[in-house]
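Only one protein chain is missing; all other protein chains are in place.
Labels run A and B following the written order; every chain starts at residue 1.
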Amino acid sequence: MKKFLALILAAMMLLSLVPAMADSPVEITILLEGNNVTDDAAVLEKLNAYLNEKIGVTIVPTWGTWGNFDQTAQNAVNSGRYEYDILFTCSWTANEYAPYAKKDAYIRLDDPDDNLLEKYGAELKAVLPELLFEGAMTEGPDGEKGIYAVPGFKDFATMNTWDVNVTLLEKYGYTLEDVEKAGFYGWNDIFATVKAGEEKDGKVFYPFIFEGAVVERYVTGTPIITGDANGLLSYYMNTEDVSTPGAYGNVIFNKYATPEFEKFARQMREYYLAGYIDPAIAIGETATDTWRNAQNTANYLISSEVSLYGYEFTTSEQRGIQVAYVMTTDAPYIDNTSVQGAMMAISSNSEHPVEAMKFLNLLNTDPYVMTLMNYGVEGIHYNLNDAGEVEFTDARSTYSPWTNGLGNVTLLPPQKGQGADFQKRFAEFYGNSKKLPIYGFTFDSKPVEIEIAQIANIKEAYALSLCTGAVDVDEKLPEFLSKLEGAGMQKVVDEANAQLKAFLGE
Amino acid sequence: MSTMQSKARQAELRMRRTPSASRKKTFWLTTMMLPATIWLLLIRYLPMFGIVMSFLDYRLPTRKIPFPSNLLKSTWVGLKNFQFLFTSESVTMIRNTIGYNALWIVLGLLISVTFAIMMSELTKKFLAKTYQTMMFFPYFLSWVVVSYFLFAFLDPTNGMIVRAQRAAGGDVIDWYNSPAYWPYILTICSIWKNTGYSTVLYLSAITGIDRTYYEAASVDGATKWQQVVHVTLPQLKPMITILLIMNVGKIFNADFGLFWSVPMNSAPLFPVTQVVDTYVYRAYTSTGNVGMSTAAGFLQNLVGFICIMAANTIVRKLDSDNSLF
Partner (left out) sequence: MTTAVKKRPGSFRLNMISRKTEAVFHLILGVFALACIIPFIFVIIISFSSEDSIRQIGYSFTPTAWSTAAYTQVFSLGDALWRSYFNSFFITIVGTVLSVTMCVLYAYPLFRKDYKLRGFFSFLSFFTMIFGGGLIPTYIICRNLLNLGNNYAALIVPMLVSPFNIIIMRTFFQTSVPFDLIEASTIDGSGEYTTLVRIILPIVKPGIATVALLTSLAYWNEWFLCLLYVTKRDLYPLQYLLMEMQRNAEFLARNSSMIGASGASAIAALPSQTMRMAVVVFIVLPIACAYPFFQRYVVAGLTIGSVKG
């Protein structure tokens, strides 16, 4: 039987060999995510001519969209077929960076035997902040840590904020300071006043609408631990100074078994029962739409948001109110999740890794390449105004790649309204952000995979309801905890702590 | 009527006796099967090597270790990939999967056969056609769209039912937080969506029935009801049996969209909405382990296979003509 199997497999191997093409210039295929591109002819003509002259490369981008990228990337990676030299990856797509690097989907760029990054990406290495590469370090198939993708130089720090509708707040005589001072546990009065006032004409108003799946992090000060895809683990940071460990030190907990979580859940229950929270955000499939709809129609008082530099100008204009973002930590913090938010990896199936690296190097260091690929052709897709700012034309609608998904955004000229020194201010703002003490740590859940698979189902049954106050804490929390225990939660926590200890070299 | 049946039987017997079952006939009939057979071998049988992934810690193929040698390089983990399916939680999901399926197979059969017979008896054919067209519409609407439709009624703030309750001053039901109602809601949704489809199958089977049977019956003085019992139902038996057997084979597979989208993936409803497919999906998205989802699929199919073989054996014993093979 085994022989037979081997025979069949051998036969298939022969069939699956694809004849290699030797063309000049070398064609580099790229799978990108999040784009709205229907006509790239003008861009590619200019870009490829330039790239051919500079490094002897032309590119064939596949403009993946938010709708189709995940499946396309998974096929490309799982089938082992040579289709793409360069793949977009990050900490939240189907071809998630850390686990797929471990599974040998990407080429190690700083491989001691063949250091592509040093040989063909020296400029790139010099331009990107060192801490980006630090955050890109992850375990490979051999268990060694290495860099498996070029991280994007973009808004690389996390800013968990309360999104406050200041216009509405001031209508009832409160100030932003009142919200900040009272904090999550003291908003009862504000909510009561605003709700009563807004509901005078008989409509239903919910002052507090947020992203239930993550809001607990804002209150308890627990960042995402990379690799903990289900949000089971908590690491308490020091929200007064995120670069130092919190009260518990560098320890990981079962998120739901801490007194902090219970206190948070009880407060949410109180708000929920008082009618301050929209019940629709407690329902899995309607949660996100409800939250976003409330924000977009300015139909909220306080909401939650992972904010960006300068984001309040965009949202204030868009919603027709004054929006303010109240940070829940003393500074934006740098963690793996934000650094690994958009990366470019070279596929293990690539036949031209050297040329792929050369291209990535140019994309992240040459303003001409980056601007062309991102904003299109000057005179077709955009024009520069007197202040040197980019003003898009109508043709932009046929060519709008996802800016942050491509690479070093600091190479781009400012857009209209951003001001000439935007990139400088941007870099400065994120330059002032702080690294978490556990920055660089990735939890490898493989050793406890079976437990995770079971726990994921239990967690889904309770977590969102508890975090939005939709169920009774006294009844459901103990039930939840005992089920988690039964499914081996302790084993997961112990494994995570052991890995963290090893990472910190303790 | 009895003469008709005996005539058919005689013909059948003669058929079996005739020496025309020659090689030539077998040859020509076999050539008919060739196109689909080649397709089945290439697209269905060849990929079945993938079942082996259930027992592997799957290794991705790369340039250095291309497909399919990556399979040989993958670690053999035995039944480890199946482990996550057997927990204290699995009782609920197995009960739900099999319970709903069994109920819906029976209900679906009764309703669609009844509808098909009713439609075939209507004298206003235009209306019959209209009903039938309308009944097919749910088939076009995905479960996601259905879930929004339902949400328009049950939405905790703006839902039409909820508003009516509030206006009447009565208790407002928090639908997405109350498991008790959902077995009924899911059942109605399932029947609503699938009846049109199976009614068409039964209706066209009725259309195909030889009219002489009915003529003979009415000459014999059979009432309409007697005709249904003695002609229509026996003639529908092959279709009923085959659809039953095939449904039994899917008893361990649930309609993912129905159990995921329609209850809006609402956590408090899990006790009545968790089925094998939703459980596996959550486990798969949390671990990304292809081996685990392949293992679960394989187990589901194995159960289905056993059920189908059992059902087929029973049918073959009772009535060999109508069995699947």
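The rule is short, and it goes like this: a residue touches a chain if its C-beta (ideal position, glycine included) is under 8 Å from a C-beta of that chain, and two chains touch if they have at least 3 such contacts.
Keep in mind it's a predicted model, so treat the numbers as computed, not measured.
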Chain not shown: contacting residue from A:T167, A:S243, A:Q415 or A:N497: A:Q415
Per the touch definition above, residue among A:S234, A:T315 or A:N364 touching the missing chain: A:T315
Positions on chain B contacted by the hidden chain, ascending: 7-8, 11-12, 14-16, 18, 20-21, 25-26, 28-30, 32-33, 35-37, 39-40, 42-51, 53, 67, 115, 118-123, 125, 127-142, 144-146, 148-149, 151-152, 155, 157-160, 192, 195-197, 200-201, 203-211, 214-215, 218, 224, 235-236, 238-239, 242, 246, 249, 290, 294, 297-298, 301, 304-305, 308, 321-322, 324-325
Residues belonging to chain A that touch the chain removed from view: 12, 15-16, 18, 34, 36, 38, 62, 65-68, 71-72, 75, 78-81, 154-155, 288-289, 292-293, 296-297, 299, 305-311, 313-315, 317-319, 341, 400, 402-404, 409, 415
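Simple rule for what comes next: only the chains that are shown with their structure count from here on.
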Separation of mean Cα positions, chain B and chain A [Å, integer]: 40
Residue ranges of chain A in contact with chain B within the complex: 5-6, 8-9, 12-13, 16-17, 77-82, 94, 96, 99-100, 103-105, 204, 206, 229-230, 278-280, 282-286, 348-351, 445, 449-450, 452-458, 460-465, 470-471, 483, 486-487
Partner chain A, residues of chain B touching it in the complex: 49, 52, 59-64, 66-72, 80, 83-84, 87-89, 147, 151, 155-158, 174, 176-177, 261, 264-268, 270, 274, 279, 282-290, 292
